[in-house]
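One structure, pasted below without further comment.
Here the complex is missing one protein chain, while the rest keep their positions.
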Amino acid sequence: MPALEVSDVSVRFGGTHALQNVTITVEEGSVTGLIGPNGAGKTTLFNVVTGLLSPTGGRVSLHGRDVTAAAPARRARLGLARTFQRLELFTSLSVRDNIRVAGDIRNGWGRSHRINVAKETERIIELTGLGDIAGRDVADIPTGRARVVEVARSLMTQPTVLLLDEPAAGQTEQETEVFGVLLGRLADSGLAICLVEHDMSLVMRVSARLHVLDYGQILAVGRPEEIQNDPAVIAAYLGGAA
Amino acid sequence: MTAPVTDDGRPIEGGAEPILELVGVRAGYGAIEVLHGVDLVVPRGSLVALLGPNGGGKTTTLRVCSGLLRVASGELRVAGRTVNGAAAHDLARVGVCSVPEGRGIFPNLTVRENLWLATGTGVARDRVESVAFDRFPRLGERRNQLAGTMSGGEQQMLAIARALATEPVVLILDELSMGLAPLVVSALYETVAELASSGISVLVAEQFAKTVLPIAQSAAIMLHGRVVRVGEPAAVEEELASAYLGG
Partner (left out) sequence: MHLFLTYTIFGLVLGGVYAIAASGLVLTYNTSGIFNFAHGAEAMLGAFLYWEVRYGWGVPTPLALILVLGVFGPLMGGLLYLVIMRGLRNTAEVTKVVVTVALMLGMLYLSEWFWNPQTDRTVVPFFGITSQVKILGADVTTHELIALGTAVLIGLGLRLFFYRLRIGVAMRGAVDDPGLLELNGHNPERIAALSWAMGSFLAVLAGVLLTPISGGALQANSLTLLVIDAFAAAVFGRLRSIPRTYIGALVLGLAASYVLAYSPKTWQWASNFRVSLPMIVLFVVLIVLPQDRLRGASVARTRERAHLPSVRSAVIAGAALVVVVVLLRQLMNDSDITTITLGMTFAVIALSLTLLTGYAGEMNLAAVSFGAIATMVSYHIGVTGHGLASRSTLWGIVVGVIVTAVVGAVVSLPALRLRGLYLGLATMAFGVFLTDMVLMDSNPHRIPLIHTKFSLFSGGAGINSLVIPPLRIGPLDLHDGTTFLVTATVVFAVLGIGLVALRNSSYGRRLTAMKDSPAASATLGQSLLRLKLSVFMLSAAVAGLGGVLMSMALGSVTPDNFSIFLSLSLLMLTVVAGISYVSGALMGGLLSGVGFALIVSTFHDLASRHGSVHGLFSFLASFATVTPALIGIGVGRNPSGSVHDFVDSYRSLRHRPRVLVGGGAVEAVLYVLSLTNVLGHWWFAILTSVLVMFLPLVGQMSDPARREQEAAAVPLELAGIDSPYSDGLRAELDRALGIEDLLPPERLARSRRNGRRSDGSGDRSMTEPLGAGVGDAGT
């Protein structure tokens, strides 16, 4: 059973289809890439999956459980976490507290979920390599690092499914390099990761499988090398008819 | 990243003077700098394509050009004059027409009302309407419809109609193709090409390189807040695939 299953989801804004019968699956222990030109509907899909937006049709399930109508917080408790393309950090907290508060929130779910927040925070900071800026105000750090803070924050809730919305945008090449290694390690630890990213060298390197979204529809699904050579995908990216 | 090779950006066609020019521009949002020294030249009467993946700084560059975002350091020049700090509506009135990303229209106004607002730059209302409806008869059919309820392509037509009718000196277009079908996109770019050939200078940010390169006189690739390559479209095109899809 896939960790996350989106089946036949459609979203309409006014007269336009933002998503049209989109079906994707994200498996445990691997990175699933979701790529597509701007405006293809990737962030909309993430909003539907996390419950910030209700689809006009279709189903979302987490670990086989239907969550289409569940509130965002409920989905988080079932193991879902995400980052935001347009950063949604807690700007009056330090980097460390941004991460820590996610653990606080998790501990608010109930006794059975409790973790040692202080210890876990330091572990995640270490894991994501944020030690040098942990004490700083999040508003003062560069975008590239801020995205890693969002990833670190979402890891604090101990998710089983992680949605990353352009985590590498704004990162330097070295940062992206390190980030790719981190993604690999997270996937190896059993996490199901869905990665939306425009940095194709990163996507191609870490993804086991790719979904290509175009005009709100799934254009292609396959391994990276298949996608890279798919004429339809190249056409979608560079424009013009296939 | 090497430093931008500004000399490549100099006029390609027999030394036309630059109409729009960015010199070492740094800009960003709050403490976060997005553009780390952008050099870019749009020569008079030419169409320059600004290419590159998302997050590279294309939109921010265009926001600087249109006056919506202030230059933190460096210079923005229009027709040779430094206009750092000029308000967007002042730039609009001197002929910088900018169509922002994601449809430059007012969704809750009708088509006619949208066109009416385009007269803010000083053109007569009749003229705006006749130019718009002649060029895009579909807009004429939907003149009293709310712009937000039209299809994406029609909305983009409306946005471009503003540019057509107000006869700007420089036209700045951001991601015309966003979320549109290829056929619609190529039709829109035909119109842009006509505009360019009529003497309007155009700066287009676009992620679909193929649609815009054939009509461009020069192209620049932006990565990580810098212009990393400027050259003739054919030369730039070869490097594009790797910039987008990775090696």
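Going by the order they are written in, the chains are A and B; count residues from 1 in each one.
The definition used in the following text is that a contact is a pair of C-beta atoms (placed from the backbone, for glycine too) under 8 Å apart; a residue touches a chain by one contact, two chains touch by 3 or more.
Remember, it's a predicted structure, so these values are computed and weren't measured experimentally.
Chemist: Tell me which residue among A:Q20, A:Q85 or A:T176 touches the hidden chain in the full complex.
Modeler: Residue touching the chain left out of view: A:Q85.
Chemist: Give the residue, chosen from B:A88, B:V169 or B:A193, that touches the chain omitted from the document.
Modeler: Looking across B:A88, B:V169 or B:A193, the contact with the absent chain belongs to B:A88.
Chemist: At which residues does subunit B meet the chain that is not included here?
Modeler: Per the touch rule, subunit B residues meeting the hidden chain are 3-7, 24, 26-30, 32, 37, 63, 66-74, 84-85, 87-89, 92-93, 97-102, 104-109, 113, 116-122, 162, 178-179.
Chemist: Which parts of subunit A are in contact with the chain that was left out?
Modeler: Within subunit A, the residues that touch the unshown chain are 13, 16, 18, 36, 38-44, 47, 50-53, 71-73, 75-77, 80-82, 84-93, 97, 100-102, 104-109, 117, 139, 153-154, 156-157, 165-166, 196.
Here, only the chains that are shown with their structure count from here on.
Chemist: Please report how many Å separate the Cα centroid of subunit A from that of subunit B, as a whole number.
Modeler: Taking the mean C-alpha position of each chain, the two centres sit 31 Å apart.
Chemist: Can you list the subunit B residues touching subunit A in their complex?
Modeler: Going through subunit B, the ones touching subunit A are 30-34, 53-55, 102, 107, 148-152, 175, 177-179, 181-183, 185-186, 206-212, 224, 240-241, 244-247.
Chemist: Looking at the complex, which residues from subunit A come into contact with subunit B?
Modeler: Residues of subunit A touching subunit B: 14-16, 37-40, 139-140, 142-143, 146, 166, 169-170, 172-173, 198-205, 215-216, 228, 234-235, 237-241.
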